[in-house]
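With one protein chain held back, the other chains of the complex are shown just where they sit.
Up next is chain A:
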């Protein structure tokens, strides 16, 4: 399989184009559907937040009334104490409600996130490894990890603030109108102006703002790309030049961005301006009505207290706008994964029939008429027919791209659509037999995966209930025991990122130990080319040769010695088996094998 960048590209900032309006609708629909699992929690949180706002309105009335009584009705502290006590009580309740509402919305967001992640994982498992390869591991990992986490602000902050920006101004209007319809009218008319102006100014400004973020991301990309390539720059003696370049680019960016920001900030300028001027206007108008005695002070004061609160939710919504964009762009990638048609056939209906009962046959396996081509290319394998014995070493050889890996993937059951071409003696396999079939195989790819766990756990993947003695024997067979024991923590050494800290050969040997421990009927391996040092290479080769006496070993061969020791060699060319036989026979025959051999050994032959 094509090797893809797995972990290094973690921080690639995607500078994707923004989804258009229709896509946004689609994605918002998706995000809404996904929130269903915690909709109750979210609604409860919003309800608490709204009650909080109602209590805020009540507090404003209480405060205004108290101050009015003291100022103009000559009341003393005891006369307003019942108001003030109630106010104190309301304050405590409000604090409680605020904390609770925030906790609940955070909890709702985390439930939704967990749910989405579980769905994504289930889907990825269902559609199989080939899909992951196509998409790229790095990109998939980003979606699964950071992408899902990016939804937090969308659910915990943005969605509630959308609700508040409708509910709270409405609540304030409802109470203001009966009290003072004139102030109510000011609110009513200025409130829609805010979104209106936001759209008017914001449409362009928001685009500019978006571009600024992208530019900033690009600047960051540039900087970190140069740091990643620092060794390269040193080798070119270009670090000093680059230093100037970084300073220059940063400065150019600053100038360019500031001229953009002048416009981009206009939208928030308009918002602030309207909100502030509205409050000021309300204050002045009420002041004059108070002066002419057409309004009592308590009402005027309430309106003044509520005026900033009226615009607050709208202003907060602006702050969460970024969360909305991030959520939507993360959702795009998730939807893409979730909408991939799955291999329904791979869903196991019932436990497999005993496809590989040793009693019913001699353990030989036949592959007949196996063809497989990748959906978007002509590469693949065509009409492969093989008869494999129960034991012995079978070497597969051919140029890269000849189809060796594809053939192995088909054989391993990673493409359920072609599994029926394989027969282990009880008739062709069906998709339901795959798990059973895979139990009969141990496999070492060219770049084996070491999991984030201890060495022991990594080896025990081959046999979860193995004893320490079994693990040790397997490790010894694989030539891994010596170096494992030389580690301070031995078998309990924790492996980090892809076995960080181990050499290629060491990883290979741990994978080999895992395969030996499984002790399956069939061992399939992609022979390592350059990872092993000479002594270990010999030991490992010997262990595999020994294994082949009692098991079937299929190997993609890269070494002459492997070919010489193989019981049978299959030469692949352009997806077809063109020659088959043992080393002696094939090296005598004129044909591709001889050519292949000569291209590499002719120098030796002539010497």
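One rule holds in what follows: a contact is a pair of C-beta atoms (placed from the backbone, for glycine too) under 8 Å apart; a residue touches a chain by one contact, two chains touch by 3 or more; residues count from 1.
To be clear about the criterion, contacts and distances are computed from a predicted model.
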Omitted chain (choose from "Xanthine dehydrogenase molybdopterin binding subunit", "Cysteine transport (Export) protein", "ABC transporter permease" or "Electron transfer flavoprotein subunit beta") - UniProt protein name: "Cysteine transport (Export) protein"
Residue of A:39, A:84 or A:387 in touch with the missing chain, whole complex considered: A:84
Selected residue (touches chain absent from view) among A:30, A:187 or A:443: A:443
Among A:191, A:412 or A:512, the residue in touch with the chain that has been omitted: A:412
